[in-house]
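For this depiction, one protein chain was excluded, whereas all remaining protein chains were kept in their positions.
Chain IDs A, B, C, D and E follow the sequence of writing; residue 1 opens each chain.
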Amino acid sequence: DQKARFHSMVHEFTDKCFDRCIGTPGNSLSSKESACLGNCVERFLDTTFFIVNRLEAIKQ
Amino acid sequence: DQKARFHSMVHEFTDKCFDRCIGTPGNSLSSKESACLGNCVERFLDTTFFIVNRLEAIKQ
Amino acid sequence: DQKARFHSMVHEFTDKCFDRCIGTPGNSLSSKESACLGNCVERFLDTTFFIVNRLEAIKQ
Amino acid sequence: AQQLLQKMTDKCFNKCITKPGSDLSGSDRACLAKCMDRYLESWNVISKAYATRVQ
Amino acid sequence: AQQLLQKMTDKCFNKCITKPGSDLSGSDRACLAKCMDRYLESWNVISKAYATRVQ
Partner (left out) sequence: AQQLLQKMTDKCFNKCITKPGSDLSGSDRACLAKCMDRYLESWNVISKAYATRVQ
């Protein structure tokens, strides 16, 4: 179902973005780490749309 | 069955621990490499139990 | 079917060999990058045969 | 929850137990606890960012 | 096509978006476009090399 798919995507994004954004784990997320995590998800989605659209354009 | 699950776990641990413990492959495992492999499995299992127990404690 | 298996192998090889052979993506594949990709596939297949044959020899 | 546990264990083992010794030291446990907390926090930040985007 | 899309997206995100910023910059897009083209070219080179070998 939809909720399961949403959670599965969140697991995947966390897997991708945690190493990229979090260095040595500290006592809390810094605002920089937090911003990095949000940007990581958004830019990954942007990248997916960019690639899908460009593939469509190439095909035509 | 149980034997298949055991083997599947051993494959997974070997996959995880080989790169971590074995440098350039030599003519035999050094005692240091051998100890590293055993510790790698045991500490991974300890880590799993630590995390499961702490998750339970957090939930309550 | 056979065509699907062929494509699936090509996806896997591209996944393995792209990072190994392609640095910063340029305006075209250099002849060096192109040769590296071909060699990467062929040496991976050689490696597989070498390992399968040696495993058989060890068993006997 | 199984998927969370598995990925968190892999990440935190890699981050905290770089040289597996003869037991989990106090500093290993402290690192694992922080890593878990940051992983769960990251999961929440990412869940919100993704929810905002797909709404 | 799904498999191609997924692997290409992962590879090109890792190669081009090393520090995710507040939007996809022009140079991010240029890198992604080149990365896609080289990925598709690589796929073709590899497909030919494999076909030759299994014939």
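As a convention for this text, a contact is a pair of C-beta atoms (placed from the backbone, for glycine too) under 8 Å apart; a residue touches a chain by one contact, two chains touch by 3 or more.
Treat the numbers as computed from the prediction; the structure is a model and nothing was measured.
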Displayed chains that the missing one touches are B, C
Interface residues of subunit B toward the undisplayed chain are 6-11, 13-15, 17-19, 21-22, 24-29, 33-34, 37-38, 40-42, 45
Where subunit C meets the chain that is not shown, the residues are 20, 36, 39-40, 42-44, 46-48, 50-52, 54-55
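Rule of thumb we're sticking to: only the chains that are shown with their structure count from here on.
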Drop subunit A, keep coords as is, and the touch graph gives B, D | C, E
Hop count on the shortest chain-contact route linking subunit C and subunit D comes to 3
Computed over C-alpha atoms, the centroid farthest from that of subunit E is that of chain B
Per mean C-alpha coordinates, the chain lying farthest from subunit D is C
Between the Cα centroids of subunit B and subunit C the separation in whole angstrom comes to 29
Shared-interface residues of subunit B (touching two or more other chains) are none
By the touch definition above, subunit D meets two or more other chains at residues 16
Contact graph of the chains (line, ring, star, complete, other): line
